[in-house]
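A single protein chain has been removed from this complex, and every other one stays in its place.
Per-chain numbering from 1; labels A and B assigned in written order.
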Amino acid sequence: MSLVAPAREPFAAKSSVFDLRWIFEFAIHGVLFVCTAISVITTVGIVVVLLFESLQFFREVSVWEFLTGTRWSPLLKPQHFGVLPLFCGTFLVAGGSALIAVPLGLATAIYLSEYASPLVREVVKPMLEVLAGIPSVVYGYLAVVFVSPLIRDTIPSADLFNAANACVVVGIMILPMVVSLSEDVLQSVPNSLREGAYALGANKLDVTLGVILPAAMSGIMAACLLAIARAVGETMAVTLAAGATPNMTLNPFEGIQTMTAYIVQVSQGDTPAGTLEYRTIFAVGLALFVSTLVLNVFARWILLRVEEKYE
Amino acid sequence: MSLTNGPHGRPYAKLASRMFALFCAGATWLCVTILMLLLWNVVSYGWDSLSWEYINRFPSRFAEKAGIKPALVGSLYLIGLTALFSVPIGVGTAIYLEEYAPKNRWRTIVQINIANLAGVPSIVYGILGLGLFVRAMQLNRSLMAGALTLTLVVLPIVILAAQESLRAVPSTIRQASYALGATRWQTVWCQLLPAALPGIMTGVILALSRALGEAAPLVAIGAATYVRFLPEDIVNDEFTALPLQIYTWTDQPQKGFHEVAAAGIVVLLVVLICINALAVILRYRFSKNKQ
Partner (left out) sequence: MSETGSTNFPLKMSTALPNRAAMSSAAEMAGQSKKVVTRELDFFYGIHQALYNISLDIPEHRVTALIGPSGCGKSTFLRCLNRMNDMIDGINVRGEVLLDGINIYHRGTDVVELRKRVGMVFQKSNPFPKSIYENVAYGPRVAGVRQRSVLDEMVEKCLRQSALWDEVQNRLNDSALQLSGGQQQRLCIARALATSPEVLLMDEPASALDPKSTAAIEELIFDLKATYTIVIVTHNMQQAARVSDQTAFFYEGHLIEVGATNEIFTNPLEKQTEDYITGRFG
């Protein structure tokens, strides 16, 4: 057995620049950098496309009229360009679906995190994943075929397509999101808090409502905001379920139109490109982008603070 | 009910705790019931319309003659192309951010940017696709435009999943590889990617399931809803996709079309389940090879 290392040149400090290996490494580095740049360019692209077309829109319609006008009828004469009805419709659906999803989702999360046996968790969590993976158009279908007749049977005065209809299906849609995000937050509450409370003679209810929930509150709020952001951006289900009448109302049984549904309506129609009517979708898209961005950034900011607290 | 009194002051404490547990359990089982109900409803509604002819037929003005062949083919093309674009770019970005980029402010900004891109509604990507691919790049309403738009939609999902699985590779592996004189790329290619592969694949499958179910961005770029031919040229031919076809049928007032829509949903869900099952099998194979 030879133990002598093979003879080789003494260590040289400088590597040859023309070494093939380094050229290859350098090329790979470049390719990966370009990949990353694409994601940044996407963001820039969204902002540029939305701003560019919106600015042309705002040359003809004042920003003030757009933001405060209470009538939206760009496709009919006389034209009105007040985005408030779309905004109102969007947040009526988002708020209504949150009213359904948050209590149900939070209770489920508490059950899965604090009460359920490992077996139940193993069964229920994949099911919720399935629920989360169902495409939005399927929920739209269910709204039309299943929920809408149900609501009309209960409240005969309701419109055929109405906000409540959309709230129900969007609520079911964002439910898995509320559950999984809140469960993560509940799980991240340190066990020492639980044990500390039990050691003082508290029962499960006291611990859950009095200790865990308050400790997890800001995280749960962030989870709800993320879910609401999702509901705001939800498109196919609300387009099918909520009707197509821009309507400044808080009555869930009237037909409304959301920002997303309006974009779909124009995209499907034969509005010629370059016209004022056509540009409305970019202005509405910008409003939608900003709304979801604000909700997302705010939620992420809260989550970041929660993480810091427990580190 | 007061939480501060001693046990003797709270005769209902035990009952309340019980009730709360029941309430939470009830909520959970309600969720599960809803899921079951939805699936059963769709399947029972669409069952009669499902047949081999249905899958192999073109759409029609008459519900009983309608089929989903072009939509199914279009969808398969779409996710194929989307995977082709999004996987290399997404995994590449994840590798760059985790293994190459210096941990400075720029990296943080890009990271926040990607997290927020994941929250952008898909219809906004559709508008971007309309402005960028359909108009600026003159791709019109082709499969290419649709696939590129869907790539943008799913890219953040792929990136975040790949990053997470790369981060989960123990740093001792990284150090061992570098200490043996491996270059950065050799370390990534020989050690990190194989170890992170199951996680990356899960992310990719999740992303492709999302791409398969998305209709909104396709509507926004103006994809056709009534196509009576199969796409042959990916940069010129018009196309339609399963979720889009389902949307169109659901939007019809006639009950007959609702039934074909339900059948379409069943097909869509079956394709989704197949993709996910594939992921499970692949993951199982990979984790077995490693042992």
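To be clear about the criterion, a residue touches a chain if its C-beta (ideal position, glycine included) is under 8 Å from a C-beta of that chain, and two chains touch if they have at least 3 such contacts.
Please read all numbers here as calculations on a predicted model, not as lab measurements.
Of the chains displayed, those contacted by the omitted chain across the entire assembly are A, B.
The omitted chain makes contact with just one of the residues B:Thr108, B:Gln138 or B:Gln175: B:Gln175. Of the residues in chain A, those that touch the hidden partner chain are 1-6, 8, 10-15, 21.
Listed by residue number, the positions of chain B touching the unshown chain are 102-103, 170, 172-183, 186, 190-191, 195, 290-291.
Keep in mind that, in the parts below, only the chains that are shown with their structure count from here on.
Computed from the mean C-alpha positions, the centre of chain A lies at a distance of 14 Å from the centre of chain B.
Of all the residues in chain A, the ones that touch chain B in their complex are 21, 24-25, 28-29, 31-36, 38-40, 42-43, 45-46, 49-50, 52-53, 103-105, 107-108, 110-112, 114-116, 120, 124, 127-128, 130-131, 133-138, 140-142, 144-146, 172, 175, 179, 201-206, 208-210, 226, 229-230, 232-236, 239-240, 260, 263-264, 267-268, 273, 281-282, 285, 288-289, 292-293, 295-297, 300.
On the chain B side of its complex with chain A, the touching residues are 3, 7, 13-14, 16-17, 20-21, 23-28, 30-32, 34-35, 38, 41-42, 45, 88-90, 92-93, 95-97, 100-101, 110, 112-117, 119-128, 130-132, 135, 152, 155-156, 159, 183-185, 206, 209, 212-216, 219-222, 225, 243-244, 246-247, 250-251, 258, 261-262, 265, 268-269, 272, 276.
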